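Take a look at the structure set out below.
One protein chain omitted, others in place.
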Amino acid sequence: DALAEYFDGLIEQDQRVEPRDAMPEAYRTTLVRQMAQHAHSEIIGMQPEANWITRAPSLRRKAILMAKVQDEAGHGLYLYSAAETLGVDRSELLDKLHSGRQKYSSIFNYPTLTWADAGAIGWLVDGAAIMNQVPLCRCSYGPYARAMIRVCKEESFHQRQGFEILWVLARGTEEQRAMAQDAANRWWWPALQMFGPPDTGEHASSGHTAQSMAWGIKRFSNDDLRQKFVDMTVPQAQKLGITLPDPDLAWNEERGHWDFGAIDWDEFWRVLKGDGPCNEQRIRTRVEAHEEGAWVREAADAYAAKQAARRQPEAVA
Amino acid sequence: DALAEYFDGLIEQDQRVEPRDAMPEAYRTTLVRQMAQHAHSEIIGMQPEANWITRAPSLRRKAILMAKVQDEAGHGLYLYSAAETLGVDRSELLDKLHSGRQKYSSIFNYPTLTWADAGAIGWLVDGAAIMNQVPLCRCSYGPYARAMIRVCKEESFHQRQGFEILWVLARGTEEQRAMAQDAANRWWWPALQMFGPPDTGEHASSGHTAQSMAWGIKRFSNDDLRQKFVDMTVPQAQKLGITLPDPDLAWNEERGHWDFGAIDWDEFWRVLKGDGPCNEQRIRTRVEAHEEGAWVREAADAYAAKQAARRQPEAVA
Amino acid sequence: MSGQHHVDYLLGLGDDALVYAQRLGEWLTHAPQIEEDMALGNVALDLVGQARALLTHAGEVEGADPVRDEDDLAMLRHEREFRNVQLVEQPRGDFAHEMARLLWFATYQRELYAALLTSTDETLAGVAAKAVKEVDYHRDHATQWVLRLGDGTQESHDRMQAALVAVHPYVAELGEDHDAARWAAEHGVGVLPSSLTDAVNAYISGVLEQATLTLPDAPRWHARGGREGVHSEVMGYLLAEMQHLHRSHPGASW
Partner (left out) sequence: MSGQHHVDYLLGLGDDALVYAQRLGEWLTHAPQIEEDMALGNVALDLVGQARALLTHAGEVEGADPVRDEDDLAMLRHEREFRNVQLVEQPRGDFAHEMARLLWFATYQRELYAALLTSTDETLAGVAAKAVKEVDYHRDHATQWVLRLGDGTQESHDRMQAALVAVHPYVAELGEDHDAARWAAEHGVGVLPSSLTDAVNAYISGVLEQATLTLPDAPRWHARGGREGVHSEVMGYLLAEMQHLHRSHPGASW
């Protein structure tokens, strides 16, 4: 029909779909799920770093870390708002997060054990996130694309801050250097897993990659993004003087890319399915905050209703 | 009557009154109040020191401190048991503590701000307590006297441990020496107040000293005990190399005692009446523990009742 | 001694900001809504900024050799050397408790920084000029929440009233004059805390009335001694958490 044709035309011409436009239900559902999962990742992703706010080693680092965690809250809000343009409600999405019906990036199910982890998260996790997100700035859905532009700008700032944390540690005392190396050891493989299962082979998931690509929601395959990330990160690690924990890492002249070793996809699925070190803790923390705040949100609603009534006394009387 | 004569005879001959003996109601009431207050002081007195268990500077000190706080719990139990011989119930006495109808020693309304405070409490607070308690080992009421013998033995051990904490600090780094001196500065005057208001003058309380002395519950006046404490403690401070915070402290050749400066009785009454740094906190901590433990105590009772019933099945059937 | 009073006065201001930032930082990921994670984070961030400027300046005025910088002062002082009021070190309570505390503290800071705009200590006047705008926002934020909670639901009203009672024993200390402040007031560097009290009380009374809340009766006790380094027992745990990493790597840079 005409509406479907109009939508297909927008996609073909690589133009933006806007909330007012008609769109296939599957496109809407896919986008809502993806934006929600992305928003949830920002919100849950606050926790591993917030863990170091009260213990940051200097006041400057404390301030930077607070600002970063705050930015993540902001990203969550943009993304929930973007999702809301498709007729869902933030509270509905949060309920799905809290009950486990929607996911967040599994990377945040690992603990931050040392200060260097705040650096590694900025460098590797935000670095991988940017790799995933930059293409989304050209996503076919307008509100999502615009949110991503804003998010990406801040994320690349965070990535540089993470790199700088490790830079200083790597040039510090022997213990600081060991701390930086240990963090890289623990975060490297989970960061590679952030791009999702491989495109082919026994570990490939029966995902929606092809459809998402056709819709202009996804621009590169998981493995392509992963390779770009490895190619970007290896020289950074060399600059830092940190050894990435992969003996198979080697420059492949022929491919013009870095080769890397086999990823432990069993661990990936295990953690994704709930048996990660922090899955339960992350959700519990989030749910507790939400439940403990229920009376506050109710009070704000009640107050707003009273104020509205006071502004229109005749309507009440 | 004959019973009163028998009681008076026991007191006159400095013999022990036992639970089975008839005794004046006022004697009983005074003893219950005093033993309860004493027991409460042991229980509340656990808090300032327990505050340093998780932060003790060495494992040896951690062990000693844990053992000490545990001993205080034990002292509380002896003393509640002694009070129970007069027909009251521990839970009744605890209720009175929790609701503020019975007091505990006001010294425990001061905070332990540094590790040296664990030393100062042992040295000064336990030292003052022993001074008060040794005469009670000859108290006319048998169960109280016997509890005190046991308590005093352990207290003098604690006093030596406190002295030793300060001894090590006073021979330590500059910061450790300052810590020891600061603790002595803060605990000295409150320790002197532990003997209660002066016997005479505007600050004297309308207490029951005379009657308690006649009954053999009290053996020395407040001021006498205080003087004995000062005379004992000043040489110890000299040995430690700690300056007691009283410019008027001076050996009085004529009296054969140490003269000391004026005690701030306004502060004493203020703290006693509730405006001390920790009054509210101490009671709140105690009440919370008690309330949070209610379901445990109920479970233990229910289980005991079931077990008793199981032992006598015929009685149940 | 005058130099020491000057230092102590600055440390008092800086420690208030630092320690309260530490408590507010605990809210991140625990706030009742995401907007509030951001807002409390903002307040905390402003306070860390104030603390950094004030502690840096305190170190310069102190002029030790070598000069102690903001981290030396924040991370390497012992509890008895911290000069903040006890209000800011109290553990995080519920959201009403935090808004009660923030209302008092931001209102106090607002009057304080407004008065310090004309400090003869030009660095301090400069800090105040920036900070007065920040704390104006903090005060407004707390005010809006106290109104919402006070005049929201029955539960929020009761919690807000209980929070005022819980915070009340700690507010007198904000207005207590101490040696360093007396010296600072005499020399035009600072201001007597007691001189701010009327304005603070007037603002808060107005808010409470509008929020259908009542100022609690005079509390049975009140906190004292923070400016002389006498804190409540929770302070040691706060410092252990704040300083442990820094102290675990003596001499390291971050």
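By written order: A, B and C. Residues from 1 in each chain.
FYI, a residue touches a chain if its C-beta (ideal position, glycine included) is under 8 Å from a C-beta of that chain, and two chains touch if they have at least 3 such contacts.
What you are looking at is a predicted structure, and each value in this text was computed from that prediction instead of being measured.
**Q** For the chain that was dropped from the view, give me its touching partners among the shown chains.
**A** By the stated touch criterion, the chain not on view contacts A, B, C.
**Q** Which of B:V32, B:M46 or B:I283 touches the chain that is not shown?
**A** Result: among the candidates, B:M46 touches the missing chain.
**Q** On chain B, what residues meet the omitted chain?
**A** Looking at chain B, the ones touching the missing chain are residues 43, 46-47, 50, 53-63, 66-67, 69-70, 73-74, 76-77, 80, 115, 168, 172-173, 175-176, 285-286, 288-289, 292-304, 306.
**Q** Which residue numbers on chain C touch the omitted chain?
**A** The list for chain C reads 78, 236-237, 239-241, 243-245, 247-248, 250.
**Q** Hey, which chain A residues sit against the chain that's not shown?
**A** 51, 55, 111-114, 175, 182, 186, 274-281
Heads up, the rule we're going with is that only the chains that are shown with their structure count from here on.
**Q** What kind of graph do the touching chains make: line, ring, star, complete, other?
**A** line
**Q** Averaged over CA atoms, how far is the centre of chain A from the centre of chain B? Could you give it in whole Å?
**A** Here chain A and chain B have centroids separated by 59 Å.
**Q** So, what's the distance in Å between the C-alpha centres of chain C and chain B?
**A** 37
**Q** Which chain B residues touch at least two other chains?
**A** Within chain B, no residue contacts more than one other chain.
**Q** When you check chain C against every other chain, which residues touch at least two of them?
**A** Residues of chain C never touch two or more of the other chains.
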